[in-house]
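Missing here is one protein chain; the remaining ones are kept as they sit in the complex.
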Amino acid sequence: MNEVLLKVDDVRKEFPTSSKEVVQAVAGVSLEVRKGETLGLVGETGCGKSSLARCMAHLYDVTSGSVWFEGRDITKLSRKAMRPLRRDVQVIFQDPYGSLNPRRRVGSIIGDPFSIHNIASGNERKKKVQELMELVGLNPEHYNRFPAEFSGGQRQRIGVARALALRPKLVICDEPVSALDVSIQAQIINLLSDLQQEFDLTYVFISHDLSVVRHVSDRIAVMYLGKIVELAPTGELFGQTRHPYTRALLSALPVADPDTADSREQIILGGDIPSATNPPAGCRFHTRCPKARLDCAAEEPVLEPVLDDRPEHRTACFYPLTVGEDLSTAVPDLRAS
Amino acid sequence: MALLEVRDLRVSFDTPDGTVRAVRGLSFDVEAGQTLAVVGESGSGKSVATQTITGLTRGATVSGTAYFDGTDLITADQATLRRLRGARIGMIFQDPLSSLHPQYRIGWQIVEMIRAHDLEISKQAARKRAAELLTLVGIPRAAERIDDYPHQFSGGMRQRVMIAMAMALDPALLIADEPTTALDVTVQAQVLNVMRRLQEQFGTAIILITHDLGVVAEMADDVVVMYAGAVMERAPRRDIFYRNHHPYTQGLLASLPARSGDRLTPIAGAPPSLISLPKGCPFAARCPHVFDKCSEPPPLTDVGGDPRHQSACWLPHNVNEAVAS
Partner (left out) sequence: MTAAIEMVDVIDEPQVIEGRSPFALALRRLRKDKVAMISLAVIVLIVLMAIFAPVFAAVTGHPPNEQYRDIGLTPDGLPRGPNGTFWLGTDDLGRDILVRIAYGARISLLVGVIATVITVVIGVVLGLAAGFLGGITDTLLARLIDVVLSVPFLLVAIALVSVTGPSLTVTVLVIGCFSWASVARIVRGQVLSLREREFVEAARSLGAGDSRIMFVDILPNVIAPVIVYTTLLIPVVIVTQATLSFLGLGLPPPTADWGGMISESQNYYTTAWWFILFPGLALLITTLAFNLFGDGVRDAFDPRADRT
């Protein structure tokens, strides 16, 4: 098993709101990212995956907890001390239309990392930028164009080029393909995969689209309302699903295959995702869980291996699913036993 | 005769950069009580087509016909269209936050819509109906929530409110333009479930516009695949997935993430500009099977002798087994 590149240790991130309340975006998350792997972070609105990603990249200051990169606690670093580390941890953003400055030329945008860190200037920088453009599949002659003159997929390639300029060790991809057409998504996914192999990159891949995450990830963490509910190698997450939320997520995912669509169980969760300012007591999922019992409302389950799972497969649930268990007929029972 | 028969719809816009030919000869039928999925990526023209049919596009040059229950919607005057919209044709859009008026209560908006079409109904009766509708779409405590504002509902709830409004007058046809694209996947499942239930209960026909082939597999009876403003392939659901013909359909299916580890097979290149469309087949530049005849635009022809399955492609129309996932 490879060395740990990034370690998240009981991180919490809270945002104050205009009223006295506080949004608990990340409510105590611990995980590790190993060198060379792709860790998928998946979840729905309000699960905190984007906030967690930004805490990992130290774009947000954590409310509590720490983030260790290559053995150093980066949450304690000042902005100045953090700067050299920024070469090693990069981010690819979701919105190809918003993450590029519309008033700057593309060559200048991709060249930013070189000028910010005083690595190259003038013609040398231009050369490096054009190499990067070719690397990601853009025409280097378009160096002087503006973002508006590129398509969504091409803009995302520009974002990738910018992120890779300084050969980072860890790249955090925040929904990198969600805003793209399906046929273009595949192009970008392939590109990311090729670059990972060529440059020995480690990815944290965030998405709400479970089918994409499944395709790219070695391990997947499923998040709900600020906490990780299940963390496992990809195959085990799908083949040996333990957490009811994961199972519901999987069953809700539309599959482009009529036979499967017709035959599979549909678990329709009731209600909405609760508010992150006032999360449910105990297990945060218990209000919508088909298997909820009384103790689920009292105590928070710990993320740890359950049943006969290996140590890499961790679930936060008091009543994890067995393989083949039919959840569509389950009924919650919150009465005292 | 089908509930809605669209023949050779063409829509173009004049812009400073040139004429955008957004829809170029679209024809389809929607049968009563059935769901037609219109699939396409951005620039395919799918949204423009349905908006034009209901008279909601401005400044466009339109030709073709769209017969809804005997009336041609394309040539109908605004008064007729207003009468039909809401009462006979319901519409749901992608972003419920922008389609619902943020400053009026939900109940009021539904009641106003009902009373705009039904001049005899009393306010109380309309309100009662509004509450019934909200319950029908699965909004808990409808009687209390009827006086809430749109911002007090979550995204999924708002979409259900939109469905309730669209269904208020029991329309024969519901047009849903990317109704679940902006929603979380578990919420999407809820909303699609509501739509299915309503269709079963009321026999409403649905035109479902989407780019998500998974949603198509779950909801559609018939499918139309659009690209660059024209129909590439049209077929019943199973045929589109298991016996498809058009390289674009195949490309779309092949580019979906299937099992992990396999390299994805994307479609090379990008969609063409609708201002300077190439002659011939619009997909030719990206097609792995392109040959010389493709410089002429291919007509829609039956696949395997089945008039319900048509493909706009010069490749021989023997039924192939599809490149399914």
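A and B label the chains in the order they appear, each numbered from 1.
Everything that follows uses one rule, which is that a contact is a pair of C-beta atoms (placed from the backbone, for glycine too) under 8 Å apart; a residue touches a chain by one contact, two chains touch by 3 or more.
For clarity, every value in this text was computed on a predicted model and none was experimentally measured.
A.B. asks: From the listed residues B:V6, B:V48 or B:I92, report the one that touches the chain absent from this view.
C.D. replies: Here the residue in touch with the unshown chain is B:V48.
A.B. asks: Can you tell me which of A:F15, A:W68 or A:F146 touches the chain that was removed from the display?
C.D. replies: Within the whole complex, the residue contacting the unshown chain is A:F146.
A.B. asks: Tell me which residue among A:P102, A:G122, A:P311 or A:G324 touches the hidden chain in the full complex.
C.D. replies: A:P102
A.B. asks: Which one touches the absent chain: A:D9, A:E32 or A:D112?
C.D. replies: A:D112
A.B. asks: Considering the whole complex rather than only what is displayed, give the residues of subunit A touching the chain that is not shown.
C.D. replies: Where subunit A meets the chain not shown: residues 57, 59, 79, 82-84, 86-87, 90-91, 93-95, 97-106, 112-113, 116-117, 139, 141-152, 154, 159, 162, 181.
To be clear about the criterion, only the chains that are shown with their structure count from here on.
A.B. asks: Distance between subunit A and subunit B based on Cα centroids, please, to the nearest Å.
C.D. replies: Using C-alpha averages as centres, the distance is 31 Å.
A.B. asks: Touching residues of subunit A toward subunit B in the complex: what are they?
C.D. replies: 44-45, 151-154, 181-187, 189-190, 193, 208-212, 214-217, 234-235, 248-249, 251-258, 260-261, 266, 268-269, 271-273
A.B. asks: Okay, in this complex, where on subunit B does subunit A touch?
C.D. replies: It comes out as residues 41-42, 140, 154-157, 184-190, 193, 211-218, 237-238, 241-242, 251-253, 255-260, 262-268, 270-271, 324-325.
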